[in-house]
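All protein chains but one are shown in place.
Chain lettering (A, B and C) follows the sequence in which the chains are written, and residue indices restart at 1 in each chain.
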Amino acid sequence: MKIAVVGLGYWGPNLVRNFLGINAVSGVIGCDKDPMRLEKIKVRFPEIETTLDYNAILKREDIEAVAVVTSVSSHYAIAKAALEAGKHCFIEKPMTATVAQAEDLINLAEKKGLKIMVDHTFIYTGAVKKMKEIIDQGRLGDIYYFDSVRVNLGLFQHDVNVIWDLAPHDISIMDFLLQKKPTSVSAVGSCHVGNGLEDIAYLTVNFDNNLIAHFHVNWIAPVKVRTTLIGGAKSMIVYDDMENSEKVKVYDKGIEVKTQEGVYETLVQYRTGDMYAPKLEQTEALTLEANHFIDCIQNDKSPLTDGISGLNVVRILEASEKSIKQNGKAVAV
Amino acid sequence: MKIAVVGLGYWGPNLVRNFLGINAVSGVIGCDKDPMRLEKIKVRFPEIETTLDYNAILKREDIEAVAVVTSVSSHYAIAKAALEAGKHCFIEKPMTATVAQAEDLINLAEKKGLKIMVDHTFIYTGAVKKMKEIIDQGRLGDIYYFDSVRVNLGLFQHDVNVIWDLAPHDISIMDFLLQKKPTSVSAVGSCHVGNGLEDIAYLTVNFDNNLIAHFHVNWIAPVKVRTTLIGGAKSMIVYDDMENSEKVKVYDKGIEVKTQEGVYETLVQYRTGDMYAPKLEQTEALTLEANHFIDCIQNDKSPLTDGISGLNVVRILEASEKSIKQNGKAVAV
Amino acid sequence: MKIAVVGLGYWGPNLVRNFLGINAVSGVIGCDKDPMRLEKIKVRFPEIETTLDYNAILKREDIEAVAVVTSVSSHYAIAKAALEAGKHCFIEKPMTATVAQAEDLINLAEKKGLKIMVDHTFIYTGAVKKMKEIIDQGRLGDIYYFDSVRVNLGLFQHDVNVIWDLAPHDISIMDFLLQKKPTSVSAVGSCHVGNGLEDIAYLTVNFDNNLIAHFHVNWIAPVKVRTTLIGGAKSMIVYDDMENSEKVKVYDKGIEVKTQEGVYETLVQYRTGDMYAPKLEQTEALTLEANHFIDCIQNDKSPLTDGISGLNVVRILEASEKSIKQNGKAVAV
Partner (left out) sequence: MKIAVVGLGYWGPNLVRNFLGINAVSGVIGCDKDPMRLEKIKVRFPEIETTLDYNAILKREDIEAVAVVTSVSSHYAIAKAALEAGKHCFIEKPMTATVAQAEDLINLAEKKGLKIMVDHTFIYTGAVKKMKEIIDQGRLGDIYYFDSVRVNLGLFQHDVNVIWDLAPHDISIMDFLLQKKPTSVSAVGSCHVGNGLEDIAYLTVNFDNNLIAHFHVNWIAPVKVRTTLIGGAKSMIVYDDMENSEKVKVYDKGIEVKTQEGVYETLVQYRTGDMYAPKLEQTEALTLEANHFIDCIQNDKSPLTDGISGLNVVRILEASEKSIKQNGKAVAV
């Protein structure tokens, strides 16, 4: 099978490299409106075809799948055209700019019997897979909170704010690990560099049963932080993606509540136990992900990060948009 | 002069120790309703007087000042009685349980010509004083955000939630460093251990001109984090109180915005410069603070952390209380 | 029983504080040649007796034990006098200035039926006790090396070089954990501040079976480092005393050697497994140690850090002295 990669900016070339490394892929076609980018990709990967014309790709029968790696606002139109032309779709995160668009693509793919896979790369990392395993074993007990910080002095993306740019990583991790439906979302943020887009923002996602999730995303921080705390009744996880070798630490620390005599007094006793940092798989996530996409197409499997998981993320993003315009008022999801 | 310390739980004995070390203090009187605590303090500091009866203290003319180190809900009544009896007041943070109480104490002290000093201990640390110096020199440029995280697996306090317990530290630091009036506050939180008090919470404080402050406070985290980011147009600060020797780091990193041709494109260029960790004063903050209180009384000076700074903190706490009950709706301050 | 603490400089007052906290100790007598130090200790602990005259202590029958906390060169004479007067001895590390002195004290104590305990404080920490437990369970397999770094910008001690000052901590830990007899010692060092004493030094201790131990001690380093690596065939330990909560980390990393075809090729395959940081006991080591000393006296037990362990350390120190004068030539122990 052959696959087209549409959009050859920062991330597209990584997909080209990974699809080229898969035996089942007999050809990669690069597509972009910018001839300079096509020239550049040709120098780096002389064996690929390139084209300025997306329609030409849609018409070719030897191309079975399209990877959409363009700006968020164009995902829907490009993916829709691909699905209508009978091609499977790999879509960069966030899947679409609106919930309605995501739902439309999911319905269309279902009708056509095609796969949608959303590029939630972190789901394929050794760290996230290990955390999923630990949580599914029930080792955390009831989960109390999910707290994520993703900040750095980073290159601005121009068509979306910092929530749409950075939070999809953490929201997709949360959705994958917790598998819970949120009830409401509130978000606040602030912008400072004159383009009207928030460059720092805080997002709260509420669930039933006192579970709370919170995300701090920030383009104007002096240091790079990528830390998630997941607190449970029996143990807790610290996931630090900046750590070289011990990204996931499990703390066997729990809280025992005892009620003393007296009406208002609550004594909380802490058990503080061992910490353990499990060995993590080292394979590049994008390699696993690219192979998984091809495997899903060829063997009619459902992708781990399918359209529904893409939609779950967009649902929270869209609600955050409404909340931020109402000064952080909680918006039902 | 003599000074009474009322409330001899966890923090009171530290005040006793520090007041005993000041030459100008000729005697310390310990007061608590619990006879066991009085016995314990006598063993540790045989030279102090103790009493179960607060009224006896109010009547004594040789006692010029009272330190109120009791639970938050009792601060107002104890401090008010002291002021009415003509005694200066040192009050544990947060100053009072409501804004109205704080205002009342400030008015009363003014009428009586007495000092109120609030125990915002961090203001007296080498780290906070150095940050104040750097900010006052204009080295950060316009300040964009103040982001603080104070989390740990800590002993619960029973009469207030985690915001009232932990956030006063960070709010008082922010108030001292930024000297800005907030416009509104929103807060969300969650409780998990059965006493109805939030054990994890997020607080956002809004200001004019896109300045935003945010506080994460948490009693149920597996690791101890005490980190504040202060982002400015010209440089940024990372303040990590868990660092042994380099608590304050100043990053000479700024953002230059240039507009490229085209309407929607904004190019952000980063200057990434040096980092510098200034030497910090090492004297114990509480020692400096206790001496400052005595100095303010004897030389009729205004305390650095006076009633107004105590009120500023309570104002934000009270607004957070209202917001948290309305699911994070912004509450004007 | 009563106990005398001889030498009230930096460390002696900590012993006074701990002995005062033991119920079985009915009195503490402080002794120093410097009247100022006696005054100072009286202010801090009004309940203790003090004396300038060590002979008075030797003559008193109510004093059962003497703690020797003076400079290294005086340990021998003071301890010997105490033993001859029938008193048990607690001796600050390093035990004596020569091997002959240590052997003499051990023989004298044995003849008199008295206890000698050497103040190797680290042996009583939660971290070292946990490492001992792990090693005794055989979890490291054959031990390959013990590598220790103890450096800082520290207060110079004036009568010994940096090896005698800092290395006893690490040598006593190694002796306790490994329980092996060294074969030879080599040491190199350098001095820079004009007193003729090495302020930076490296010490190598050789054992049979390719076990090697190495110590870096340094008074003129800009940062404080306290790290020990213990490498074994089955797993390895990193002990970092500067870590707040995870001082001991056990790495389940081992090396499997396979021989490929061909004579000279050795393929080394790495298993890289989990890391685990066990919960450590938090009680102050000196408190445990002081109690242990009293318990050994009252119940005729042998101290964990007895004269022999003190001698083992001095043996290595004395050999290092000879080696350093011969430019690092290996000196048999």
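The rule is simple: a residue touches a chain if its C-beta (ideal position, glycine included) is under 8 Å from a C-beta of that chain, and two chains touch if they have at least 3 such contacts.
Everything numeric here is computed off the predicted structure, so don't read it as measured data.
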Among C:204, C:291 or C:312, the residue in touch with the chain that has been omitted: C:204
Hidden-chain contact residue, picked from the options A:24, A:56, A:100 or A:242: A:242
Sole residue of C:22, C:48 or C:188 that reaches the chain not shown, by the stated touch rule: C:188
Missing-chain contacts mapped onto subunit B: 245-246, 252, 272-279
For subunit C, residues in touch with the removed chain: 144-145, 147, 149, 151, 153, 155-156, 158-159, 184, 186, 188-195, 200, 202, 204, 206, 210-212, 214, 216, 218, 220-223, 229, 231, 233, 235-238, 251, 253, 255, 257, 264-266, 268, 270, 272, 327-330
For subunit A, the residues touching the chain missing from this view: 46-47, 223-224, 242, 244-245
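Following the convention adopted for this analysis, only the chains that are shown with their structure count from here on.
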Dominant chain pairing [most C-beta pairs in contact]: A-B
Per-residue overlap in subunit C, given as positions that touch at least 2 other chains: 245
